[in-house]
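Here the complex is missing a single protein chain, while all its other protein chains stay put.
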Amino acid sequence: MTDTTSSELLAVTAARELARRRVVFAGHGLPTLAVSLAQRTVSPEIEIVYESGVTGAHPVDLPQSIADSMLVTGAECVLGMPQLFSYVLQGRRIDVGFLGAAQIDRYGGLNSSIIGDWAKPKARLPGSGGAIEVMANAGEIFVVMRRHTARTFVEELDFCTSPSPRRAREAGGGVQPHGKGVTRVITDLGIMARDGIDDELELVAVHPGVTAEQVRAATGWDLKVADDLAELAPPSGDELRLLREELDPNRIYLR
Amino acid sequence: MTDTTSSELLAVTAARELARRRVVFAGHGLPTLAVSLAQRTVSPEIEIVYESGVTGAHPVDLPQSIADSMLVTGAECVLGMPQLFSYVLQGRRIDVGFLGAAQIDRYGGLNSSIIGDWAKPKARLPGSGGAIEVMANAGEIFVVMRRHTARTFVEELDFCTSPSPRRAREAGGGVQPHGKGVTRVITDLGIMARDGIDDELELVAVHPGVTAEQVRAATGWDLKVADDLAELAPPSGDELRLLREELDPNRIYLR
Amino acid sequence: MPTDKTLSLAEAMTRYVRDGQTVAMEGFGHLVPTAAAHEIIRQGVTGLTLARMTGDTLVDQLLAAGCVTKLISSFVGNSSAGSLHELRRRIEHHDPEPLEFEEYSHGGMVARYAAGAAKLPFAPIRSYTGSDLVALNPQIKSVTDPYGGGEIHVVPALNPDVSIIHAQRADRAGNVQAWGMLGVQQEVAFAGGSVIVTVEEVVDDDVVRSDPNRTIVPSHVVDAVVVCPRGAHPAPVQGYYDRDDRFQREWSERARDAAALRAWIDRHIRGTEDHAGFIASLGEGYWDRLEIDEQLSTPVDYGRRR
Partner (left out) sequence: MPTDKTLSLAEAMTRYVRDGQTVAMEGFGHLVPTAAAHEIIRQGVTGLTLARMTGDTLVDQLLAAGCVTKLISSFVGNSSAGSLHELRRRIEHHDPEPLEFEEYSHGGMVARYAAGAAKLPFAPIRSYTGSDLVALNPQIKSVTDPYGGGEIHVVPALNPDVSIIHAQRADRAGNVQAWGMLGVQQEVAFAGGSVIVTVEEVVDDDVVRSDPNRTIVPSHVVDAVVVCPRGAHPAPVQGYYDRDDRFQREWSERARDAAALRAWIDRHIRGTEDHAGFIASLGEGYWDRLEIDEQLSTPVDYGRRR
């Protein structure tokens, strides 16, 4: 099984990081695929909660979006959004939340709103959706970024949609986040991790053939590198077979 | 159809007052019966909402309580209590709310909590239930009292559970009631009515054979009497037949 | 591969209910966790703060059995069936001892549970202005509306140590399905530290999964699932049995006499092994009166992709 695509690499890497996690909030795209793979490999008891209110989904097909009605058929529960946002998410029932972003900073703050000037932006992005709530209320956050570049990993966000706990502390004047914020960033180059409120993202692992210098060059700040930088094991034959043949045979997310 | 009981008199009188009303919040007991009678006589479009969350009930039998599960069978809708209290009641969807009480004052304030001393009361009554919310949020309130006495119609409440709008205005420091408070008090002696925030309850009608002086003597304050005091028409044969033969043949509420 | 959370009633109570905790037992005239209350009595739990919107026979029993030192409630009558005399003795005569009573309206209790479920510190409510309840209960406070609407009352979140509810059915993982009057079952479950659900029956996953909108509490919120048929009596369970009005009325009479009430508890609760024993103790043929006929819902189509 050579020719692993970047999407496959990301899905496999994210799935492995889900070991021992229990309740995961997954947005559409690669997170859904990663959680499905984790269910079949490292974390059989893992449960996905979707923003659309579905919990305990057992889709016969890979869902095409988080609001795919086929997620409901055969699911264990579907809650209204008030219940989902107030009782499940704000109620601290989520161990890991997946988020994407256009920009990330060294403490794991995320921008999914605006590139450029606020009043007349260069690019108007989708905005928060539930990201602000996921960041504030999940135990920890995993971020999957398809492309690791200095335009994405930035010294300063153009707009801070979902703040890191450190930024929330600095801002004060409101409820502080329940969780740790971003603890894992999984990219096509490797994995960055952080834990405490003042910890910066640190490069802890690289994919085979990637160097720390390569990652530092693709990062807009002076990225720390772990002393014991690891090399990630490439996707196994089993993982790739599950992804390609069972979970996403039509390559909806493995594009 | 002679020998009208006091319960029948109250049910018929309350039902007649419901003409042109649309959405009614009914507690258990006589109000349920009065609304059922109104549906069959003066107000076919009237809809009952129960504290238990049932709307559009079509019970085959008279319900034995507001939480009778037979109210749900064949009903149009059953809502959870958060929806019932927040969206329906506080959401101002109720035109008339029925309340009972152990004591009432001249502005229609109600006590359903405590007789005597608060710390060690002579009698501990059931308390608010939803009465505080019904009083604050329904368009107007009907009170049915089985026995009109000076111990019930008092100069000063031992405890004000559900305040009149006038008392709420005096208290200040919070949201003022949406509705008019108590507009009708229906008793075994007659009907008292009020409308504006500073209006006192005024005796507007008496049952046949009852005098204004009799009612004033049974009231703990100097009760106003309307210039055009009316005498209520006695229950018609039709009304009594509906009550006795169709609505409450087992005399659950017509005790 | 979900966890099997089914436990016996005795196991569930032993594992999750401790002396001195705040325990919420909810069910608004329907789906009342009566069997769970009886087991608390059997196990001799003491010092509880009991949260329950509607006082009823369950409350009077827990008080008489000496389990409760504080009550959080919004209604302490026995529905339409009369008074709760043990509760009244405690409050009116401090007999056998005083009862601390933190009192709200129903709307306030609903808001407290909803805030608790949402991990919010408080919930605003348009009630209470002018009510003496504000003077009686200093936990009813107010905040200023920052949009210019003036003061508005708030009630504090209620997060019980343990929340106990009854429902029609669940799967073994704890996906709870209920219909009929739902009260605050969902809110109190999400608000609870530990969550125990007694059910009329445990059903196959397929039954639950054929109708996911019927699930009011998802499995990740539930700690223990207890199969406990007839567990809500004398309250009804929609589709399973009727309300036992006679029991409720008789209770109001029985509870007038403190000794008779205690003798009843000794015989029917402490004197029985479990809930099946309690039901048997009511006598041969007792249940006949409470049986109901079937009336099925029309199925809805969830559809599946071709």
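Read from first to last, the chains carry the letters A, B and C; within each, the first residue is number 1.
As a working rule, a residue touches a chain if its C-beta (ideal position, glycine included) is under 8 Å from a C-beta of that chain, and two chains touch if they have at least 3 such contacts.
Computed from a predicted model, the values in this text were never measured in an experiment.
Student: What shown chains come into contact with the chain that's not displayed?
Tutor: Visible chains that the missing one touches: A, B, C.
Student: Given that one chain is not shown, which residue among A:Gly56, A:Gly97 or A:Pro163 touches it?
Tutor: Of the listed residues, the one touching the omitted chain is A:Pro163.
Student: For the chain left out of this view, which of A:Ser7, A:Gln90, A:Thr183 or A:Thr219 touches it?
Tutor: The one listed residue touching the chain not shown is A:Gln90.
Student: Which residue among C:Gly44, C:Pro96, C:Gly193 or C:Gly303 touches the omitted chain?
Tutor: C:Gly303
Student: On chain B, where is the contact patch with the chain that was removed from view?
Tutor: Contacting residues on chain B, toward the hidden partner: 22-23, 44-45, 47, 49, 54-56, 58, 60-61, 69-70, 72-79, 83, 86-88, 90-93, 178.
Student: Identify the residues of chain A touching the omitted chain, counting contacts across the whole complex.
Tutor: Where chain A meets the chain not shown: residues 28-29, 51-54, 64-74, 78, 80-82, 85-86, 89-90, 109, 113, 118, 120-133, 136-137, 159-164, 167-178.
Student: Using the touch rule from the top, list residues of chain C that touch the missing partner.
Tutor: Counting over the whole complex, chain C touches the hidden chain at residues 119-126, 141-147, 149, 152, 154, 156, 168, 177, 179-180, 182, 207, 210-211, 213-214, 238-240, 242, 291-306.
Methods note: only the chains that are shown with their structure count from here on.
Student: Going by the contact rule already set, what residues in chain B reach two or more other chains?
Tutor: none
Student: Show the residues in chain C shared as contacts by 2 or more other chains, in ascending order.
Tutor: Answer for chain C, listing residues that touch two or more other chains: 114, 186-187.
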